[in-house]
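With one protein chain held back, the other chains of the complex are shown just where they sit.
Labels run A, B and C following the written order; every chain starts at residue 1.
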Amino acid sequence: MEVLYFAWVRERIGLPKERIETGAETVADLVKDLCAREERYAAAFADLTALRVALDQELSSFDAPLAGVREVAFFPPMTGG
Amino acid sequence: MEVLYFAWVRERIGLPKERIETGAETVADLVKDLCAREERYAAAFADLTALRVALDQELSSFDAPLAGVREVAFFPPMTGG
Amino acid sequence: MRIIVQDAPFDPGEELNSFVAATKGAGAVVTFTGLVRDIASGDLDVMEIEHYPGMTESALNSIATEAQSRWALADVLVIHRYGRLYPQDPIMMVATASRHRKAAFEAAEFLMDYLKSRAPFWKKEITKDGSDWVASKDEDEDVLKRW
Partner (left out) sequence: MRIIVQDAPFDPGEELNSFVAATKGAGAVVTFTGLVRDIASGDLDVMEIEHYPGMTESALNSIATEAQSRWALADVLVIHRYGRLYPQDPIMMVATASRHRKAAFEAAEFLMDYLKSRAPFWKKEITKDGSDWVASKDEDEDVLKRW
C-alpha cells in the first residue's frame, strides 16, 4: 500500500511517501512494523496521541483494520483556516 | 420644540417636521395635545405600542419628561440592516 | 472605526479589500453584506430607505463603540445606504477584524442584531401596485437579549 507522511511526520521520516508491503492487520500494527525498521520511524511515531491517520483519504483511527485500504496517511492534527 | 415624523407616521401626519409650542410635561402629554388638534394626528398615534420616540436623537419612552428637550421624533420600530 | 451613511451605492468587494489592507495584525476578518431581496410576489420595483439624519450616525457610532468595548477588535466598519435601491443592490455592510475568529464573528453578529432594531432606518417596498412599509419582527427585538 501507499503510505504518506505530512508536516513534521514527513520531516522526521525524511520522505513524503513510500510503497510498503505489509501483513499488518490494523494501523497500529503497521506503526509497529515501521518503528521496528529504523530509528526515524520510531522518532516520528513516539507519541501517537500527537498523530492522526487517514485511510483512503478519510480520517480514521489507529485501531482501524487495513483490509482493502490502498492509501494510509500519517500527520499531526490539522491546522487549516 | 422641533417635532419630527418618519416613515408611515410622517405619511399619516402629512409632514416630516414642525415647530410646536407646548406646555406638555411628558411625551405622552405632547401626544395628547397633538391628537386633540386634528384627526391625522389621532390616526398616526392611535396605537402607541406601534410607535417609538426619540428625544434629542436618543431612543426614549412615552412617559419621559420633555423639560429641556429640543427635538422630539416619532416613528415606527426601526428596520435597518 | 469607520461609519458611513450614504445614498450612493458602494462596492462590497472594494470595501472588503480596503478594510483588509488597513487592518494590520488581525488574522480574522468577518463581513456581513445585506442585499435588497425581492418580495414573495416577485415584483419588487424599488426599495426606499428613509433614515433620521444625525441620529443614524450617532446610533451607529454607539453600536460600533459598544462592539469595540466588548471584543478585542482591530477595526470595525459600518456602511448603510438610504434612498432608492433596487433588487440585489447592497443595502449595508459591516466588517470586523480581530486576532481571533470568534471575536470577529460575534462582534459582526452583535452589530447586525443592534443595527436591525436600534438604527433609525425604515424600509418601504414599492411595486407597480402600491407600497408597503416593512414591519419590524418581534424576533429582531428578541435577539438583543442574548448580548
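Convention: contacts are C-beta pairs under 8 Å (C-beta built on N, C-alpha and C of every residue); 3 or more make two chains touch, one makes a residue touch a chain.
Note that this is a predicted model, so its numbers are computed, not measured.
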Chain not shown, its touching partners among those shown: A, C
Absent-chain contact - pick from C:A26, C:V76 or C:A119: C:A26
Residue, one of A:L15, A:A43 or A:M78, that touches the chain absent here: A:M78
Residue touching the undisplayed chain, where the options are C:E50, C:E109 or C:E125: C:E109
Hidden partner interface residues of chain A, rising order: 4, 6-8, 10, 54, 57-59, 73, 75-81
Chain C residues that touch the omitted chain in the full complex: 11-17, 20, 23-38, 88, 90, 99, 101, 104-105, 108-109, 112
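Throughout what follows, only the chains that are shown with their structure count from here on.
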For chain A paired with chain C, centre-to-centre distance based on mean C-alpha positions, whole Å: 48
Averaged-CA centre spacing for the pair chain B and chain A, given as whole angstrom: 72
